[in-house]
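Every protein chain of the complex appears in place save one, which is left out.
Labels run A, B, C, D and E following the written order; every chain starts at residue 1.
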Amino acid sequence: MENIKSETYRKGLALLNQLHGGQAGEQLVNNLQDICPDFVDMTIEWAMQGIMARPGLDLLTREYLLIASCTTLGHTVPQLKAHIDAALKLGATKQQIVEVILQMTFYAGGAAVSNALAYAKEVFQHHNI
Amino acid sequence: MENIKSETYRKGLALLNQLHGGQAGEQLVNNLQDICPDFVDMTIEWAMQGIMARPGLDLLTREYLLIASCTTLGHTVPQLKAHIDAALKLGATKQQIVEVILQMTFYAGGAAVSNALAYAKEVFQHHNI
Amino acid sequence: MENIKSETYRKGLALLNQLHGGQAGEQLVNNLQDICPDFVDMTIEWAMQGIMARPGLDLLTREYLLIASCTTLGHTVPQLKAHIDAALKLGATKQQIVEVILQMTFYAGGAAVSNALAYAKEVFQHHNI
Amino acid sequence: MENIKSETYRKGLALLNQLHGGQAGEQLVNNLQDICPDFVDMTIEWAMQGIMARPGLDLLTREYLLIASCTTLGHTVPQLKAHIDAALKLGATKQQIVEVILQMTFYAGGAAVSNALAYAKEVFQHHNI
Amino acid sequence: MENIKSETYRKGLALLNQLHGGQAGEQLVNNLQDICPDFVDMTIEWAMQGIMARPGLDLLTREYLLIASCTTLGHTVPQLKAHIDAALKLGATKQQIVEVILQMTFYAGGAAVSNALAYAKEVFQHHNI
Partner (left out) sequence: MENIKSETYRKGLALLNQLHGGQAGEQLVNNLQDICPDFVDMTIEWAMQGIMARPGLDLLTREYLLIASCTTLGHTVPQLKAHIDAALKLGATKQQIVEVILQMTFYAGGAAVSNALAYAKEVFQHHNI
């Protein structure tokens, strides 16, 4: 929000690049930079440095939780793919991500799980796994 | 479904008792035993032995994922409390459970998180923590 | 909306009384009569005479569909109970209503089904069945 | 529903054309005219003349509320775009619409907001703003 | 899950083929066979033989209930289409399916209904009706 970005912003941006560097995450951010730069700042300062970077849970567990939430919401498809991608970058195996989604069957329902697995397959194919 | 319960059923029931033994889980099951015993069987055979008992993710991570899903759904309050209770039984700290719920802020929204934290507080008070 | 209620309104009100006469439905309507009488009119003219009274599906099938929708939404508890009550009035058995809710397991999820069954149990107990 | 359309219908259609004339809204209506003409009538008589045309709130505030609801629902994308388009027709600035969506961050969640902003961007580009 | 598939599996697969044989359902299943074969088994054994094949409600009523649930969820589009297709296979008319979706207007909301009708139109066109 200020011209000289805060320490919080710089740390949040570094985390964003670590997790979503390359394609999915950057695209999400760039896509909104011109229409609402403040939302991009919020994503970096609040969602990244304010929440994601907190101690108490490791980054991969946090990514699993976001995959669970996106599977449950059903309609946040770009975010679901971005967090599957981030989990792979953090060392998750294909099978672990499938288990995270499958675990939602009795809560989000099998239809939501079926669609989330299909989106996961697209991300896996992009990683050639 | 058969009179002599299957191996799947017996293992699922043991897992149910491990995770939800005592109050919350048993109450959920007993409450539905007379109105729809087949649903109780499904919960034990499918949700417990079919999904929860799978290899690939440890039980506590699975409970975290269910807390995330219940926080996102918003209206599954008895299940949210039962899974917070189960996570505590599996060794999670109060602070770890708070982190799991807090991680949902940018996805389920802050209102859902605020309410889930209030329900968590009730479970913590019941555990005197 | 006019002082002399329309034919649509009178037919809709008769249908409302047929389906929800007695307790649940009347309470819903009376509760909102002073705060927003136009919404009560909409419920009677639109939801009742405009949709519920249409040919093409019988009334009981329509009540089943509303039970399915309320189970899926999760948070519309007074409406869920009112439609279970209406289905019973139209001749549904306890077991048929349980089947309608159970059918939602793979779509609304088992947690939503579990809670809906518990609400159904309350309605059944009120009917002494 | 009758061959000679009612006053309510004619006023509702005029409002529909005022708000959604041109592309988005007409397309929604035409798309459903053959499969379910009664639903188109309901949209015109109920949603337009019955609700949207009511006194007590101006039309632009009502469009803002619908943008808020569609952002929260997440999956009603054609409607979200149609109401952003209508708000622009009623004189809203690009920045005001962005503020309406951004206001949802703590309730609908940041993922829903991020996607809604991306859809808004498409509508803005179609208006060359 | 075992190499020699169970009686439950074989009956469930026969029901799957009866309801979704041809295109929509098979595609859903094949799409997930390599990424998570256990989920396909769950769909066949639990969703099909465990729930869909139960006595107490006929198959067409069950398909109507799933159309209602998918319309309410909003984001489960492939499943909505698959169940409209299955209802047609079971003898439902185009108008009956439209009525099922229309019945959701006061619960899932008109926007969800509008989109579901548009998806139904695609399935009808594929059936040349």
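Keep this in mind: contacts are C-beta pairs under 8 Å (C-beta built on N, C-alpha and C of every residue); 3 or more make two chains touch, one makes a residue touch a chain.
In this text the structure is predicted, and so the values were computed from the model without any measurement.
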Chains shown that the absent chain touches, full complex: A, B, C, D, E
Which of E:12, E:50, E:78 or E:110 contacts the chain that the document leaves out: E:110
Positions on chain D where the hidden chain makes contact: 43, 46-47, 51-52, 54, 56-57, 61-62, 64-66, 68-73, 76, 79, 95-96, 98-100, 102-108
Touch list for chain A against the chain that is not drawn: 38, 42, 46, 50, 54
Hidden partner interface residues of chain B, rising order: 74-75, 94, 98, 102, 105, 109-115, 117-118, 120-121, 124
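One rule holds for everything that comes next: only the chains that are shown with their structure count from here on.
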Reference interface A-B: repeating pair among C-E, A-E or C-D with over half of contacts shared: C-E
Furthest chain, CA centroid comparison against chain C: A
Chain at the geometric heart of the assembly (C-alpha centres): E
Geometric centre distance via CA averages, chain C-chain B, whole Å: 30
Two or more partner chains touched - positions in chain A: 43, 47, 70, 73-76, 79, 98, 102, 105-111
